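Report on one structure; see the data block that follows.
For this view, one protein chain was removed and the others were kept in their places.
Chain naming follows the written order as A and B, and within any one chain the residues start at number 1.
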Amino acid sequence: MAIMTTPHISADGISRHFGGLVAVDQVDFAVPRGEIRAIIGPNGAGKSTFVGMLCGRIPVSAGRIMFDGKDVTALPAHKRIRQGIAYTFQITSIYGRLSLKDNVRLATSWRWGNDEQAIQNTIEESLEKVGLADRMDQMAGDLSYGHQRLLEIAMGISQHPQLLILDEPTQGLADSEIAGFVKLIRELGGDMTILLIEHNMNVVMDTADQITVLNLGKVLATGTPADIRGNRDVQIAYLGETHA
Amino acid sequence: MELAPYLILGSIEGLVTAAVLALMAVGLSLVFGVMRVVNVAHGEFFMLGAVLAWFVADMIGGHPAISFVAALFIAPVLVGSLAVVADTMILKRIKYDPERTIVATIGLLYIIQQVTLMTYGSNARPVEPPFNQRISIPWFEWTESGLSMYWPWGLGTTTYKLAVIGFAVILLLAIWVLMTRTRIGLIMRATQLDRDVAQAYGINVDRVYALVFGLGAGLAALAAVLIVPIQQAHYLMGHDPLLLSFIVVIIGGLGSLAGTVVAAVLIGLSDGLISVFFTPTLAKIIATLIVTFVLIFRPSGLLGKHNP
Partner (left out) sequence: MIEKTGMTDARKSLYFHLGLIGALFILQFILPAYHHGNLARIMVLACYAMGYNILFGYTGLLSLGHAMFFAAGMYGMGLPMVHLGWTPEPALISAIVVGVVVSAGIGFLALRTSGVSFMIVTLMFAQAGFLTILYFGEWTRGDEGFVIKQAERVMAGFDLSQPTNRYNAALILFSICLLLTIRLVHSRFGRVMIAIRENEERTHMLGYDVHFHKWMAVIMSGTMAALAGAAYALLFGYAGATFASVQYSIFPLLWVLLGGAGTALGPFIGTLFMFYLIDLSSSFTTAYMLIAGLALVLLTLFLPQGLVGEFRRKVVPWLS
């Protein structure tokens, strides 16, 4: 049962400097397979930079990243994604001038070779999951902001990733949409490991198995939602700051 | 004769080139810095300055000094106004989209060039300099009787060329004062830093852009008026200076005024000196490739501080 103890994704002392500024400072991090992990922290804590390094958008200044038992530190982003990491941007990033189905097709088609039927099924299935199947022929740019965010999640799901990284997925969503999103994340949680950067504490508490708190580029605390809620350091650094 | 006197001569010619180039490139750099667009028609604004200087001098006549001074004021103002019109009629409407701006200014380039060809014609015409005394430069050599001074044949320059260098220095200082010490300079720098924030603080960004575009074009025209007594005004004369200013702006670090001036001196001098050693074509090939590789491998310029 050694495999069970190997983390699905882990970071070993990773840092990132921009000029003289240290955005992420020697962070150690490990998430077991199948867990939903929320990453929280005040603005400027280095959350986006941190997950950017995990998925390969941002190169590390130092440290090592392991995914699924392999060292992926030197792999470019597109190769990490083909190994099973899917990533959604903080600012919605879709193809506005293509239809929904073409958006999802681009996300998934490299998985299937020439199996056109499998591609079709995946497109329908993924859009079905986020409730956009009836709009698949529309131009993505014509969707409402909330629907565009859901489309981006559908694109992530369609890749059948082992690890799904969501950077502030609920930002700008209406309350009703957030409820649907929480339900979706819970459903997905069994199939894949999920990293969730999130500001909405209700979403975090409702979905996360574990929470990592970043502050000033360092890990402040890691624990269950209950632990984090009771952690004084976190209250001072983060909750205290935002609710003061 | 030995090589050194040629190098001196090359340096003086180089400094004249550098002076004119610096003015023109600062104009291009200002436009790029504040508006984030590349103005491909910049060379045509330069050409237009020279051609208008000829028209003004031709119309006013009289003593060369009077007509020259008149041209020095009238040509840049006319060219600047034309640029303001182009900005409001074209660039503003395409919302300063970088790629579409390049395409539109290429169109502008052809329009200005061809209209000049149709009105001014294909002749090269000179403008008389306001003053033009020859100055011979002495040289020293060791002879049997010790160190002696002589005037090598062909080693000399003119008062006008020296005046161009001096005038350009004064103008560049004036621009520096304008950008760092005045309110309008502050507004331009604020717009350069963040267009949206500037707008939020009540700055009329449209007007700033039109002003900067006009100022940039006016500087190119001014540079041309200065050079036209040395070179002649011709409808195709904008091409090489445009390329050289690109080179200067890139090496100096896109959008940095101080870097631009330093790079202009560097390029102007090396342009004068390289042509002593190489055929002009080979010199141009080498210079072009060097700049291209700078842009590829040091995108913030040789003199830039950090990579973006």
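The criterion applied here is as follows: a residue touches a chain if its C-beta (ideal position, glycine included) is under 8 Å from a C-beta of that chain, and two chains touch if they have at least 3 such contacts.
Because the structure is predicted, anything quoted here is derived from the model rather than measured.
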Option touching the unshown chain, where B:Ala25, B:Ala57, B:Val84 or B:Leu109 are the choices: B:Leu109
Of A:Ser48, A:Gln159, A:Asn200 or A:Thr222, the residue in touch with the unshown chain: A:Gln159
Hidden partner interface residues of chain A, rising order: 55, 57, 76-79, 81-82, 87, 89, 93-98, 101-102, 105-107, 109-110, 116, 120, 123, 136-137, 155, 159
Missing-chain contacts mapped onto chain B: 38, 90, 93-94, 98-100, 102-104, 106-115, 117-118, 243, 246, 250, 279, 281-282, 284-285, 288-289, 291-293, 295-297, 299
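Convention: only the chains that are shown with their structure count from here on.
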Whole-Å separation of chain centres (CA-atom averages), chain A against chain B: 51
